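Heads up: the structure comes next, in structure tokens.
As you look at this complex, bear in mind that one protein chain is not there, while each of the others sits in place.
Chain naming follows the written order as A, B and C, and within any one chain the residues start at number 1.
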Amino acid sequence: MMDLIKRATELLESDAVKVVIGYGKGSSTDRTRAIFVTQVADCENLVFNSQCIHNLAVYLTKAEIKKLGKPAIVAPVPVLRSILQLAAENQLTENDLVILGVTPESQLIEFESFAGIETFLDTHRIKIDQKYQETIEKIRSMPVAERFAWWVKELEPCFKCYACRSACPLCYCTRCTVENNQPQWISVASHPLGNLEWHVMRAMHLAGRCTDCEACYNACPMGIPIHLLTKSMLQDVNENFGTYGPTLKKDNTLSSFKPDDKESFIR
Amino acid sequence: MDNKNIYIPYLMRIEKITLEAPGVKTFRLKFENEQEAEAFSFKAGQFGEYSIVGVGESTFCIASSPTRKGYIECTFRQAGKVTSALSLAEEGDVIGFRGPYGNTFPIDEWKGKSLLFIAGGIALPPMRCVIWNALDLRENFKDITIVYGAKSVDDLVYKHELEEWGKRPDIRLVTTVDPGGETPEWKGEVGFVPSVLEKAAPSSQNTIAIVCGPPIMIKFTFPVLEKLGFTEENIYTTLENRMKCGFGKCGRCNVGEVYVCKDGPVFSYDQLKLLPAEY
Amino acid sequence: MQTENYLIRKSSLEKLFTNLIGNGKTIYAPKAKGDLALFAKVDAFEEITEDYIVTANSAKSLVFPRAEKLFSYKKSKENTEINDAASDTFPDVVLWGTRPCDAAAFIPLNNNFNEDTPDIIFSKRSQKVLVMSFSCSRCNEYCFCTSVNGGPGNTTGSDILLTKLSEGDYLAEVMTEKGQLLVKENSDLFEGAPEEGKERNLAQVTTRFNQEEIQAKLQNLFENPLWDEQSRACLGCGACTYVCPVCSCFDIQDEAHGNKGTRLRCWDSCGFGLFTLHTSGHNPRDKQGGRWRQRILHKFLYLPNKSKIAGCVGCGRCGKSCPADINILDTLTALQGEPHHG
Partner (left out) sequence: MSEFEPKIIAFVCNWCTYAGADLTGTSRIKYAQNVKIIRFPCTGRIDFMLLLKSFSEGADGIIVSGCHPNDCHYTSGNFHARRRWIMFRGLLDLLGIDVRRIQYSWVSAAEGSKWADVVNSTVATIRELGPYTDYAKVAGYLEKEAKL
């Protein structure tokens, strides 16, 4: 992608940014990895292709990356969504970041403002893949005990490496709930209860914030379909509170309310 | 020994609790099982894992002297989950103890020498063990000097013992509190440990210096000691890395190749200098 | 013990499986899950997959479980009663289908738990595990066993090693008494040694670096920009250490339910920032670069200096499962190119 390399070169040459966070060649032909380009000469290492699935927005809030100086970030649509959500949560400042957006057609589109991303994303709404909708439907149609057993089994291989958390751009807390032990909300052990508690907690903390980038699922070394939890919650948000998409309105589902929110289960 | 589960703690009954300073308590612990008490021995500088079952384990030194038989003491500040739970324990309660672990101060090698103890804040406990050990064998040593400082008068631990040591003619005790930490009645020094040490200027002649305190205090104390003429091999300190197991398996306390739990916690300054800056 | 060679027919494997189950063994074997294969308990022979290079998880959990009871307790105001988990009965396990790299990992694992202070729970579990490995006929770009004194047909750590021969039957090499006992108990399934050797049936795993050279170089490489550079993309999760068959750092945690509970040993990872955090807030390894350095130095300097064996068996899982695609091979091959200091 020559445009990207050219623009990255310009940005570094003019000292407009100190680092370009982008994608580079990975360990194998089917992978790319995050690279942090600080030298003009290394700009040619930037690549962009269909394997660029890591959500690079995760690096924007990392203290050690912030120390590198003002970044430019290569941002395909999922990354843009995360950036906007992070902006809505006051985690990013417009002037401290150059956003090298990439359209689904692989066109470079630079954003001057978060509002620009908002407008762009209006035409690139989150859509839960049909196959996932069907899977969720299938799970929901199981009898309750069977459903529980299904999840306990699915979560069984989880050894709590927290790759799901680490890869999620919205899990930016410097100290996660699982790391607090007074009280110990979540069992440290990765036994069935500890796993269940962890994944409920993770999903709940992402409720109404998750942009459906699937970074958690892609990160999971055990291939656990944890993204079904957040996808299902996204459906719930859409059904109950209006279609979710990250916005600058700062009206996150769980930090706002409407007096006439509807439910059918409270007596 | 080989057939024993090394994670099973001794059950110890809290015989006495002393409130040393705000949030700092000393427990005197006695073995529940007499055979275990018989078989148990330790040396100055060693530590253990103290625990409340259902809450967890926490690492601190044995603060009493090996010359005092029949019990051990520990002093801790309430800080995390386990120490908070320990703080709530009452006299007569049973807690867990695993140990002793780690190496020891080479106190036998110090015979005939003078000893200079320098401690800051909550780091007096690991040193108290050696101090009493030396005092109980007083004739083996020449001059004994103790320089101890804390943030405030209130934060000084072992107040009764400090008073006792201060009265003894065979000990030179210098106590200090950080500027602002003094009270109108305070008769000791005011200032940080390194500068108070420099002012006190104890002789380095045939003397071993033992330093325990927060990293920042240790960092500024070493140069002062060198200035006073102490050589690296005559300065000792302890490292206090985070630990879980106590015998070099759990993998978190190492500084380079050295496991603080097994190869430490006592290091001479020349040993310390060989370690990477990872403590 | 001298290695004994046998032939076991492809068709006899299922019979062997059934016999083992019949003898009360619990069998752990690779099971397909989506694109992955995972070591898991299997109850039927059909559940076992052959289509894997290495499983996503290692087999270490059989001797070093993710969360294991050290003891349980019951408490009252007057009394604390402790029940030693070492007196539990541990399951008789056959580990079916480990790769030679996984089997080799049991050596450094055992070193960690039994050098200096023997860990009885670990030993009791290990004694009950029979390792029946399968040689590798395929490898991938992440494999580097041959760089760490291993190989696709190595017998280290296995009780029995099966190698698939050209006709589909297996050469069975039996290295230990435990393995011998299994052969004896199933003597009708094991025939005389085949003529065909295993060498030509093994994968070609390229040697990527020289371990001794790396060890020598690491001796004076504590301060080096390489650590930060190589770990910049690190997300600080524990995936690499948890899939690693050798990594054995752990945490000790209590779980209470009312007046009863357990003290547990749980996996922990040097990749986590909190791993070394002091209560005071001071952290000796406060940067990801320092934590990456610890991982490499522990495996390739500290352990070989101490026990002559590296803490790495070249299975490649850490690189493959890293969500940021940080590959240990990149670091090691970069080190190979580092000038020798000191």
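Throughout what follows, contacts are C-beta pairs under 8 Å (C-beta built on N, C-alpha and C of every residue); 3 or more make two chains touch, one makes a residue touch a chain.
Just so you know, these numbers come straight off a predicted model, no measurement behind them.
Chemist: Just name the one of A:Ile53, A:Leu68, A:Ala207 or A:Leu248 that touches the chain not displayed here.
Modeler: Touching the chain that is not displayed is residue A:Ala207.
Chemist: Using the document's definition of touch, tell me which of A:Lys67, A:Arg140 or A:Lys250 contacts the absent chain.
Modeler: Counting the whole complex, the residue in contact with the absent chain is A:Arg140.
Chemist: Tell me where the left-out chain touches subunit A, residue by residue.
Modeler: Here the touching residues of subunit A are 136, 139-140, 142, 144-152, 177, 185-186, 189-193, 196-197, 200-201, 203-204, 207-208, 228-229, 232-233, 236-237, 240-241, 253-259, 261, 263, 265-267.
As a convention for this text, only the chains that are shown with their structure count from here on.
Chemist: Keeping to the contact definition above, tell me which chains border both subunit A and subunit C.
Modeler: B
Chemist: If you tally the C-beta contacts for A-B and for B-C, which one comes out higher?
Modeler: Answer by contact count: B-C.
Chemist: Most central chain by CA mean?
Modeler: C
Chemist: If you average the CA atoms of subunit A and of subunit C, how far apart do the two points sit, in angstrom?
Modeler: Computed from C-alpha means, the inter-chain centre distance equals 32 Å.
Chemist: Using CA atom averages as chain centres, what separation in Å is found between subunit A and subunit B?
Modeler: 47
Chemist: Residues of subunit B that touch two or more other chains: which are they?
Modeler: Only 80 qualify.
Chemist: Would you pick out the residues of subunit C that each touch at least 2 other chains?
Modeler: Those would be 251, 253, 255.
Chemist: Can you name the residues of subunit A that touch subunit C in the complex?
Modeler: 26-28, 31-36, 54, 58-59, 64-65, 157, 159-163, 165-167, 179, 187-191, 194, 215, 218-219, 221-223
Chemist: Subunit B touches which residues of subunit A in the complex?
Modeler: Contacts found on subunit A: 181-182, 184.
Chemist: Give every residue of subunit C touching subunit A within the complex, in rising order.
Modeler: Those in contact with subunit A are residues 33-36, 38, 40, 56-57, 61, 66-67, 140-142, 232-233, 235-239, 241-243, 251, 253, 255, 264, 266-267, 269, 272, 274, 287-289, 317, 319-321, 323-327, 329-330.
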